[in-house]
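My questions all concern the structure below.
Removed from the display is one protein chain of the complex; every other protein chain stays in position.
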Amino acid sequence: MKALRAIFAATTALCAATAANATDLEVTHWWTSGGEAAAVAEFAKAFNATGNNWVDGAIAGGGGTARPVMVSRIIGGDPMGATQFNHGRQTEELIEAGLMRDLTDIAEAEGWKDIINPPSLLDSCTVDGRIYCVPVNIHSWQWLWLSNAAFEKAGIPVPNNWDEFVAAAPKLEEAGVVPLALGQQPWQNSGLFNVLIATLAGPETLIQVYGEKDVEVAAGPKIERVFKAAEDARRMRKGSNVQDWNQATNLVITGQAGGQIMGDWAQGEFQVAGQVAGEDYTCLPGLGVNEVISTGGDAFYFPVVDDPEVQKAQDQLASLMVSPAVQVAFNLKKGSLPVRGDVDLATANDCMKKGLKILASGNTLPDVNQLNTEDTNTQLNDLFVEFFNDESITAEDAQARFVDIVAQGD
Amino acid sequence: MANDKPFQPFRNLNAKIASIPMILTALVIFVGCTLWTIFYSFTKSKLLPKLDFVGFDQYERLWGTRRWLVSIENLLIYGSLSLIFSLLIGFLLAALLDQKIRFEDTFRTILLYPFALSFIVTGLVWQWILNPDFGVQHAVRSLGWESFNFDPLYNANIVIYGVLIAGLWQGTGLVMCLMLAGLRGIDEDIWKAARVDGIPMWKTYLFIVIPMMRPVFITTIVIITSGIVRVYDLIVAQTGGGPGIASEVPAKYVYDYMFQSQNLGQGFAASSIMLLTVAIIVIPWAYLEFGGKRRG
Partner (left out) sequence: MADSQVLTDTAAVTGPFGRRPKPIFSRRNIMLYGTLIVIAVYYLLPLYVMVVTSLKGMPEIRLGNIFAPPVEITFEPWVKAWSEACTGLNCDGLSRGFWNSVRITVPSVIISIAIASVNGYALANWRFRGSEVFFTILIFGSFIPYQVMIYPIVIVLREIGVYGSLTGLVIVHTIFGMPILTLLFRNYFVSVPEELFKAARVDGAGFWGIYFQIMLPMSLPIFVVAIILQITGIWNDFLFGVVYTKPDTYPMTVQLNNIVNSVQGVKEYNVNMAATIITGLVPLTVYFLSGKLFVRGIAAGAVKG
């Protein structure tokens, strides 16, 4: 982090010297892990280079801690200059209440419609034909990260797909390795399950269940199979006594755990730890079963402000975030994919290239955040954090509760 | 202050002016916001409060949610144990310190200092001490007792007791102080008389001293109970509600549903139930205790 600090100190010093009329723009986000902070520094660097001043408002503890603060600030009439949200349905009401700036003019001037790929990203920023946010990256959930060292220790080859991984679990345990790292945070638990749906039952099933809230499918045999797989995962996660997702990733990095199902943001952690894809760790998109990736991600929203100076700074930040150079620099650090197909990611590592290939082939599915409200997601979190921690809950009971939640969703 | 209530309006006026902040707080914040909350619990407000009435739907959903039921159960267990043990330990500690001992100041400071630390800090430290890979379990095992098992924070059946250990550590110091203050208020002659009559010490405490300390107990119970109902930070810092949902509490349910899941209606319904429960217990009692004509 020292290097990061040096860069940041240097850039602030630089712009303090060059721009006398710098506008301070407070940007709130919840990117505080090593890889995330390195990525956000790229935004700050580029923004400060325009003669403005990025005031960093990081709030640690994830979206659950940060979002109430952001929403309070916005409805309290003292908004920040820009703020991160997961695009999707989290901000619907703030937009309807007229609290967020309409970015359609910038978007049209710069032709976002033509450059942003896949187009669904921009769609989830669009309400009634107007664009309200800037998508900055594509994050996909459907990755299995495996520690090569752990499998070496157990004396077995690194698996190529989920089934082989499940079969390898007993050997890993014998070698004193926890097969599957899974943290305690509720979203990790429901996330894992959603990945199992998307890969084992297929994207169309996920869309039927969450998008169309199809109760028949939710109660049907396809989901039943997913619950059986979740029971395997529950057995395999025993012994991973960690809270945060990156602590779980760290178990994989250090070879204490065999693997982890986690979004591609885990990539950033491997990178910060100096690990090389293919040598130290293996990534299996779509769990090696069904190579699909979801196209969720992060987006920045710009609350309505009166000060024209701040508005100008907001405009600058918005167009800067999608500019090719910044997209490359940011996404390389973050381990996510750029939102435009026309940039060159020659320096991307193996795993990112796999992701780019899948993206280009169009094997994508929407992110769960775009299909479900946060309310439904929280109920799913509650169900799965309990399921993965309590062996007394049978797959049948859990599925019955799952069906209820789907039926209630809107 | 028996029977000297001022009647002249201009004198009352000063007192009333001085009480404006309190009146405003009581009416606008505690009554106003409470009514506002109850009112909106009958709507299906999501991220922002909206007047979209759905009757008792939010309440029906609330009582059909497993996590809420677990939360209530936890609060009952944690609450009753915490209240009993705080009072018991607090009183015993105070009685010990009241034995005219040396270094009383030192002991008292040691018992009281945890209260200066926030629940966030308390939760973190105890999370660590109770962590099976680093803390007590690890330490005992490395002494040679390999099969020793003590991982309350990772065992859904006993996690709430793990939280209780931390909560008591933080809070008993204050209770001890209150009790000690109460004991110091007991006239020395009472002790002498009891001794002359040959009443054993424990009996003197139980039947003479404790009944005399009723006001202290009441203040203490108000302080402990209000802390219990609001318990949130400790859970968040120590267990995050886990493992699974085994250590969830109502205040966390309210917070999570209001903010994380952006379902204000559901959060308001849950908080209304909490308020209702508190009101049923507190209002009649508080009125008897503070509002009666005992002194006025």
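Note that the chains take the letters A and B in the order they are written out, and that residue 1 is the start of every chain.
One rule holds for everything that comes next: a residue touches a chain if its C-beta (ideal position, glycine included) is under 8 Å from a C-beta of that chain, and two chains touch if they have at least 3 such contacts.
Remember, predicted model here, so these are calculated numbers, not experimental data.
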Just to verify: which one of A:Pro68, A:Gly202 or A:Gly220 makes contact with the chain not shown?
A:Pro68
Sole touch to the unshown chain from B:Met22, B:Leu51 or B:Val196: residue B:Met22
Residue ranges of subunit A at the interface with the undisplayed chain:
1, 4-5, 8, 26, 28-29, 31-34, 37, 40-41, 44, 54-62, 65, 68-69, 72-73, 75-78, 80, 244, 246-247, 250, 253, 269, 272-273
Just the residue numbers, please: which parts of subunit B touch the chain that's not shown?
1-2, 4-6, 11-12, 14-16, 18-19, 21-23, 25-34, 36-37, 49, 93, 96-97, 99-102, 104-105, 107-122, 124-126, 128-129, 134-135, 138-139, 142, 169, 173, 177-178, 180-182, 184-185, 188, 191, 195, 213-216, 218-220, 222-223, 225-226, 229-230, 232-233, 250-251, 254-255, 258, 264, 267-268, 271, 274-275, 278-279, 282-283, 286-287, 289-291, 295-296
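FYI, only the chains that are shown with their structure count from here on.
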Could you grab the centroid distance between subunit A and subunit B? Build each centroid from C-alpha atoms only and quote it in angstrom.
38
Which of the residues in subunit B come into contact with subunit A in the complex?
46-48, 61, 65-67, 131-133, 151, 154, 156, 240-246, 255-263, 266
List of subunit A residues in touch with subunit B within their complex
63-64, 67-68, 71, 75, 90, 92-94, 97, 184-186, 241, 243, 373-375, 377-379, 382, 385-390, 401, 408
